[in-house]
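Here the complex is missing one protein chain, while the rest keep their positions.
Chains here go by letter, A and B, matching the order in which they are written, and residues are numbered from 1 within each.
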Amino acid sequence: MPWAVLTPKHAGWFRTSALLAGASLAIFVVWSWWTPWSPGRAGGLAFGTAAAAILYLDALYPLRRRLLAWPLRNAQQWLQFHIYAGLLGTLFVLIHTGFSLPHGQFGWWLLGLTVWATAAGLFGVYLQKHVPDVLAHHLSVEAIYERIPELSARLKTEADQLITGAPEVLRRFYLTHVRAELDHLSPAWSYVVGFRPQINRRVEVFREVATFLSPDERVRLNGLQTILSEKLELDVHYSLQRLLRQWVAVHVIPAILLLGLLTVHIVSVLIF
Amino acid sequence: MSRELASGTPARTSRYLHPGGGRPVVRWALIGTGVVVLLFAILFAAGQRRFITPGNVSSAHAPINRRCAQCHNVGHAVDDLRCERCHDPAGTDRLRQSGHVLFGSGDQAKADAAEPVACILCHTDHLGNTVLVGRVDDRECGHCHRFSSLGRHPEFAIVRAGIATGIGLRFNHDRHLVEVNKIGGRRCETCHEPTADLTRFEPIGFDKHCASCHTTEARVTGETDPLSPALLVAASQIAEPWAASSTNVPTVTSVARGRVVVSRMRHRDPWVLHNARRMRRMIDPNGERVEQTALRTQVAYLEGQRDVEPLSSVAGADLERWRVALEQNLAAIDRALAGAPGSNASAQALRDLSSAMSALVEPIAAVDPERGASIQDLASPPSLDAAAVPTEPVEALRRRFDERKTELATLLDAIAQRGDAQVAARARTLRGRVDLLQPETTDTAADAGALGDALQGLDDIFRAIRTVPDPQAAFDAAQAAALRDAASQQITGGLSIDQFEDRRRELLEILDAVDRRGNDLLRGRVGVLRQQVLALRPGGGDAGLWRTRARMAKTLERVRLEMALTASGETAAPAAAAPPRDRRAIQAVLDRLREQLMFLSTGSHPGVLDNPDERGAAVATLTGLLGPCLKCHVMDSARLAPVSAAKTVFQHATFTHKPHVGQVDCLTCHAPIPASKQATDLVVPNVATCRQCHSSSRARSDCQACHTYHPPSVAGLMGGR
Partner (left out) sequence: MTHSASTSEPPRSGTIAIAPLVDIARLKQYPFLARCSDIVLKKLQPNVLEQYFEAGQTILRMGSYTDAAFFVAEGVVTVRLSPAESRSGPLAPPTALPRSAPMTERIHSILWRKKEAAVVQRGGITPGATIMVGDLSVDLRSNEDVTLEAGEVFGGLNALSQYPIVADFVAKTAVLCLVIRAPALRMMFKQRELADFKKMLDEQYRTQTLGGHLRSVDLFAGLADETIARLQATAELVSYEPGRLIVEEGTPADAFYFVRGGFVKVAVRAGAADAAVTYLRKGDHAGEIALLLDEPWPCSLSAIDNVELVKLPRPQFIDIMAQHHPEIQELVWQRVIDQLKERGSVSRAPLASRYLQLAMDTGLINGESVLLIDLGTCTRCDDCVRACADTHGGTPRFIREGSKFRNWSVPTACYQCTDPVCMIGCPTGAISRPLGTTEVTINKDTCIGCHNCVKRCPWGNIIEVPFHSPALNRDIELATKCDLCLGRAEGPACVQMCPHGSAVRISFKDRALVTRTLSR
């Protein structure tokens, strides 16, 4: 997995967040050396309140279209805010607990959901940098997700048309090796890691058949090869875009659950 | 039919594609979360707390683990009142910041002025069953005390004072070690025997440890110098049981020029003590009174501690009645405060009590006519009327003022003479201030208030004295303070302590009698009344009234809390107010104190000697009589100084010998002892010696190793734990 994609695009946000994180950690270290640290007392409470405020603001991300105001004047600024404030929020949560383990089941739920949401978010950051890069530079076709089944069917029709009037050899080859592949979409999780070898492997058989064909028929063969590789690339597209969509659930569900439990936590702290 | 590779979308649609309608994930997640939160709310309303507790409570609190209202005032924070409901049921304020300050400085005013600190600031629970709530981080102490480690601990007070005082004995360790060595004893352990649990050492008793060498046939070695027998009372004239047998009495031998020599006296010889007491009353009657007052106060306090019942054992209806009574009392006090200064609060309180008792008369009379009659008498005694309140004339007031001033001056002189340069300097400064004090009134305008102010000035000086790092001075100042209380009461028109305590004792006796009748109807009410009686403090002027009011308000709060908890069904039975071991410890001390009090109260009371010649003669006789005693004992203003070996060390910390005696030799810490020739030599270790072992990697060096924030429990005060 290439790590180069993780360079921050918006240096200003990165610098400010790093500075804030460093300052918070420094404050925590000094303060907790001076007095015993407790989540319910001055320092811990301040960081807890800040963390809660940040997490609630983060949750406003789905409303970004309607909540545009300086400095969050477009979706990019909103996304940067969401990511960096989320990271800071998680750091504040950890500082709030004094970097100690929870003592009760409820505390474990809170911490677990925080870690899950943050880890999923960071994984999403990586995905959203890596997948478009792959889709743009390592694939030659581009298709939108909802249309891929239709396009795949269209390719199948095209192949069927192409094969009419072909010699027996080619036809048999087509039916055994190519038709099955074109029949339906076959996305696979393994495409996330790599796909070029698989595609090449499937396409290699064409070379062997080529020796049996005349130059005219070889043109037809090339057409079939192109269609097959396009269809396989559509599969890859489908897998990767589907991953991006499914990731949303993995990140959003724990995040919103966390917010609910956070509200319960705040209310119960205020009551008691 | 070749096909070119598309450079882009294989085909393009001509209709708009609406993107997959919004994000259903967000919507469903919100719905799911809403369900979860609703679930929490329902469970909470149903009383389930398992799901929101941040952690188990410490195992000491395990019985109240899920019973939140025991500690939490739902809707507010954790109440100090609720902590005290179990941990200080007698309402002594022992656990509050004021208790801590009072314990440390002995200064009531400073304690009253102390900022309250909530219990939960240092004691956090819900951290799991293995966590001790009582362990507090050192840095909390450091917030006020400016140091939070043994490394920065200032020198011990006693070490700074440089000499050990208040011991009341002359003792030469060097000589004794040599003698013990001669008879082949185990050096230190010959006299200093560890207790069974090794935490302390058995008190050194004359009979146990000294008699074997210092007596011959149970008689103290030695005899007095020739004395004038004029002031001595012969055994035959003493009407006490022990005087009958001649073996109990020392031998009085006549010698030349009409003098006598007293010999063969026993340790604590009753004849000697009788005469000494008598002569003391001639020379220094105030001293005895002071001692009596102090003893009485202590007895009263301890009795209060011993007998108090926790609020949770009082029935609901009685709580209600008590609440009403408290509210009425508070109203009365407020009225009194709004009225003239120096009003007679204690008398008023007793009056209210007597009216309560009048209400009891009828049902009791119905059951027991005799008892009812006596209650009747007491319920409205003429002595509680205004006539019983002595308003002293101005001259008497002035005289008292002068007496107090002289006492203070003497005290300060004594302090100045003890030898420590720093202490002496302060004492001299204070002496100067005392000299400057004058009552402000003229002869005609008798203003009790002005004298009260002057007394206030004396109070300030007292406070200053208490900060002098001299334990003996502190002890004396405490005694003088007790006297000062008595004086201020008398000046402002309240009852004296004696009178007050007499009244209180009578009331308690009656209540006990009623209780013994066994009538269930009355039992609860009696219990309530007893609480009220015990809670009474002698009022003295406005300051005392405010304190009383505060205490009463606090009790009212506690009663209200108890009623609220009962109403919501959240009661738990807190630990008994004074567990049996506390009761036993208190009883032991009470017995001892009562014995001393008895001694001071009995015997003949000759007149005070005003003539200086007569006084001189009395003093000489007394000193001569106590000659053999003074070989070891020390004289202190017409009496033998009380012997208190262990009291002067570690005023505010606890120390057990057990972990030390097993590891080091006695002389590791008590190094000066072999060379010590005087009892006033300082033989306790200084901070540096302790630090040799108590550094962070070797032995406990946190604050709680030796100190407690809260004054130790009553049992602890008595020498227990």
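Just so we're on the same page, a contact is a pair of C-beta atoms (placed from the backbone, for glycine too) under 8 Å apart; a residue touches a chain by one contact, two chains touch by 3 or more.
No experiment lies behind these values; they were computed from the predicted model shown.
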Original post:
Looking at A:Q76, A:S100, A:T176 or A:S190, which makes contact with the chain not pictured?
Top reply: A:Q76
**OP:** With the full complex in mind, choose from A:D133, A:D160, A:D183 or A:E204 the residue touching the hidden chain.
**Re:** A:D133
Subject >> Candidate in contact with the missing chain, chosen from A:L68, A:A180 or A:V219 >> reply: A:L68
Original post:
Can you list where chain B touches the absent chain?
Top reply: 7-9, 12-20, 22
**OP:** Spell out, residue by residue, where the missing chain touches chain A.
**Re:** 9, 63-68, 73-76, 78-79, 128-129, 131-133, 135-137, 141-145, 147, 241, 244
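Here, only the chains that are shown with their structure count from here on.
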Subject >> Of all residues in chain B, those that touch chain A in their complex >> reply: 1-11, 13, 17, 20, 23, 25-26, 29-30, 32-34, 36-37, 40, 44, 50-56, 68, 72, 74-75, 78, 121, 124, 126-128, 137, 139-140, 143
Subject >> Touching residues (chain side chain A, partner chain B) in the complex >> reply: 34-36, 38, 40-41, 62, 102-107, 140-144, 146-147, 151, 154-155, 158, 162, 219-220, 222-223, 226-227, 230, 248-249, 252-253, 255-257, 259-261, 263-265, 268, 271-272
